[in-house]
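Here the complex is missing one protein chain, while the rest keep their positions.
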Amino acid sequence: MLILIWLRGLLVRRTGRLAAAAAGIALAVALPAALGAFLATAKATMTARSIQRVAVDWQVEQQPGQSVSVPMPGTSKQVSFARIGGFESRQAGQTLTTGAGQVLGLPAGYAATFPGELRLLAGNANGPLLAQQTAANLHAQPGASVTVRRPGLPDATVTVTGVVELLAADSLFQRVGAPPGAQPQAPPDNVLLLPESDWRRMFDGIARDRVRTQFHVRIDHRLPPDPAAAYTAVTGQARNLEERMAGSGLVGDNLGAALDAAREDALYSQVLFLFLGAPAVVLAALLAGLVTRTGAPRRMAEQALLRTRGASRGTLVRLALAETALVGVAGVLAGLGLAALAGRALFGSANVSWWAAALGLLVAAVTVLPPTLHATTVAAARRPVGGPRRSPAWLRYGLDLWLLAGSAVVFWITSKNGYQLVLVPEGLPQLSVDYWAFAGPALLWTGAGLLIWRLTRTMPITWAVRPLAGGLAGTVSAMLTRQRAPLARTATLAALAVAFAVSTSVFDTTYRQQAQVDAELTNGADVTVSQAAATQGQLAAVPGVARVEPLQHRFAYVGSDLQDLYGIRPSTVRLHDAYVSGGTAREILDRLARQPDALLVSQETVNDFQLHLGDQVRLRTENGRTVPFHYAGVITEFPTAPRDSFLVANASYLARTMPADTMYLISTDGAQPRQVAAALRGRLGPTAKVTDVQTTRQVVGSSLTAVDLAGLTTIELGYALALAAMATGLLLALGFAERRRTYALARVLGATPRQLGSFVWAEVALVGVAAAVLGALCGWALSRMLVAVLSGVFDPPPDALAVPWAYLAVLAILGVAALLAAGTATVRAARRPPLTVLRDL
Amino acid sequence: MIVQAEELYRFYRSGDEETRALRGVSLDVAAGEVVLVSGPSGSGKSTLLACLGGLDDPDGGIVRVDGHRISHRPEAERAALRARLVGVLFQSGNLIEHLTVAANVDLAQRLAGRRDRRLRDELLDGLGLAGRARAWPSELSGGEAARAGLAVALANRPALLLADEPTGELDQHTEGPVLRLIRRQAGERTAVVIASHSPAVRRLADRILELKDGRAT
Partner (left out) sequence: MTAELKDRAVGMTALVSCQGLARSYGKGANALVAVHSVTCELWPGQQVAITGPSGSGKTTLLHLLAGLDRPTAGRIAWPALDDHPRGHVGVVFQGPSLLPPLNVAENVALPLIIAGIDEAEAKERALTALSAIGLAGLAASLPEQLSGGQAQRVAVARVLAAEPRLIIADEPTAQLDSDLARRVVDLLIEVASRLEAALVVATHDPLVAARLPATWTMSDGALTC
């Protein structure tokens, strides 16, 4: 076959070039495929966590006057609820009573089937159980007698065998079928759980409208790993059940609700990380395109010859398609292989991403096919290849500047409105994404890319080359000036690869820094100790502890508002500037140090109580004592404090006026906080509360940030390195290979290897410097904008960008190595006898 | 008649300047006949050959090859006619560099929609390339490359063989055999048109068309 003849020849004689093009495509496939694998893993984790978090998948409530006769799917238990008038108990001659409450009848094995619902705190679970709050209200302990007031029936008495915590009380007492707004404000305070038979005996005769029956269902947990698919499956099953019950029951779909939230998170993470990774995919596609393009003159000559021999356009397209398929398939397989290796190494899963494969084939087609379709006539195909002399339209109309202006406008509008990419509505576990804000960085990317291209196209070559090429400066600059177009393409791509590496790494490091800060704020320090009878000195003696900062904590009223009040030592405590407003952290702390009764309050408090600096603020303790303070500044964040309202004062003043509990913030000496925490726990015994930042970090944050991003960032950063090295080295090397003839001719004319070196190194230096300078600038601008636009994912927002110097050093070293390799290989090749080279061409 | 070309005109425009490459050239070539087109550089030799083979379309006049009109047709139709009826031999660059000599001949046959191993082996044998069938074009000497190019040009058993300076890069010792091969391989049924300034071609030709400034003299 024609195509086979063609491909066999290509495989044998053009292996290097095919491999280079395939490598570009592999790169374009590997990142999205690896991202896909990461997303799949992350989504599966989200689904698994959602399932884990839900105590009872479904609560199917039988409707009044109806009877559910349909069998429940999975495992189900029937639970009965009775609304009663109240409980009463007699303790030490005193009668304690409660308001209205509920008595639940639980069948045998309920606790084992739904372990997330109950936790036994005291006694045993074989008889009547009191909820923790109820037990506290009645001062009841296992063995106590509790009287149940049954409306319409005489009181009944039970002997409590245990006290339990109701872990999922909110959903347990939900109003099934009611919209979110119509749900009870809080679960009932007074709850008694009875074995099913006891419940029946007690409530058989009670009015029907006081009794509800629910079926608690645990459905089959073999669900699709994708939260969205799992959500669809679960809600579908729930609706199917409702349909079969034909109105006799309603499904309270707890699992569906949890998956719904996870589904939003998954969508958000998908958008976010594809957005961060998209530029790299585009760059890899461009790289593949440029690699292919370096073979254009040869391809044109071949096509001209084929047309002369009577090949139709269709034939040329078929041959080009075959070559595309060869390069594309090889590239896609290599890319998927790379992604699978990365996936296996980083998050232990490897899946084949079909859309990444399709993307690779598309890239191959887009880069190889168009030149084929252009050459319509023999005459056109035989014409020598020369770039158009006229500058492209985008350049003439300043598209790059328009895009940058657009980016600035979008950015200004979005940031002016305090518009955040991610909105976290109070009290809801969902995030909602504002896709419009992505436009800013996207416009910046394209605008900056084109601007870099413009700059490299118009770079002052003669001026730049003079110090590099010595006596050959004029010739070298003439040569490079005529090769300006390909040179500019190489330099632009290299610069963009550097920009991607810089922006990704800075964003990533900042993200990690802020996640750490968030965890520190929540936990207070590396390790936090409270409710301990130890002294500061004792704590400092524990191995791994570097610094111990004592902190007073209690509650106090401002007006009618109960707030956390912290007492600190201004001389030793450490605060970030971002945590205070109206000055640096040091200035604010100095005010505290100068004035013993100074008080720092939250912005909300300033607004609510119309405070002005220097105003007196009177704080009230729970037992009514008031202490005067003076308002001295605003504080927005404080370790362990809630976000909205809290107070900070001098520890010494507090100790004198309103004594508080002491807790300790401990910095480790570099030892793992988790281990130091364990050591402290061992030292202080079970009464002390010891928390560490590592554990906290896993707990805080939305389910997205709780997903471990380490694997993902490793992929993106490694990929950025590969891209930068390939863009600089490979493109230069291919460009040099095209000019072998020029170099060989110069050699024949007497040029020494040293003189040839100045041709080569001048080009290497131009590309290297352009890539480093323009890439770093562009990367810096992008990082700033990304951090600003995505500030919603940062909690709290960062003081400054975190710059990963070590990574950037590796990037620089690799880039320089790639440049040196391309240059050295060319100079070395130029040492070959020039006639051998000319003969081979 | 294999070739019937009547009153061919061809103009090229570049900017304000107009080059008249052909100004009313007519030419008939019979099967088995070898015609030399001669003239100084720029006299229109290459343009005439291109128009005869349907590689270029004349602005005026008509070209028929083996009874089929090849001028004033869409490129796709010209390509199909070329594949079937015309063989072209250039001074150099007749071979696809990444295909062996045999594969180059195979490719030309497939483009013409045929597959004839026997013809290929005959051609290579006849041109003294039997031992070089598996060689890469870059491994061939000048004379071998010219003969391989001829094998490719004849792979579709063309009715018309066009040769543009086929021996330009050959010395006289190599030139003679190649020309004799052209003559012999073309045989009875192929018309041959050669553009050349070589005296050896002049001796070989049955007829000579002298061109000057796009006109026959």
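Per-chain residue numbering starts at 1, and chain names A and B are given in the order in which the chains are listed.
Methods note: a contact is a pair of C-beta atoms (placed from the backbone, for glycine too) under 8 Å apart; a residue touches a chain by one contact, two chains touch by 3 or more.
The shown structure was predicted, so the numbers you read here are calculated from the model rather than taken from an experiment.
The undisplayed chain touches these shown chains across the complete complex, A, B.
Across B:R69, B:R114, B:H197 or B:R215, the single residue that touches the chain missing here is B:H197. Touching the missing chain, out of A:A136, A:V748 or A:A800, is residue A:V748. Among A:T134, A:Q237, A:Q483 or A:T691, only A:Q483 touches the chain left out of the display. In the complete complex, the residue from A:Q141, A:Q183, A:Q270 or A:T475 that touches the missing chain is A:T475.
Contact between chain A and the absent chain runs through residues 384, 386, 471-475, 478-479, 482-483, 739, 741-742, 745-746, 748-752, 755, 833-835. Counting the whole complex, the residues of chain B in touch with the unshown chain are 40-41, 91, 141-143, 165, 168-174, 197.
As a convention for this text, only the chains that are shown with their structure count from here on.
Centroids built from CA atoms put chain B at 66 Å from chain A.
By the touch criterion given at the top, residues 50, 53, 55-56, 75-76, 79-84, 86, 88, 93-94, 96-100, 103, 106-108, 110-112, 136, 138, 152, 156 of chain B touch chain A in their complex. Residues 1-2, 5-6, 8-10, 12-14, 298, 301-302, 305-313, 315, 376-379, 840 of chain A touch chain B in their complex.
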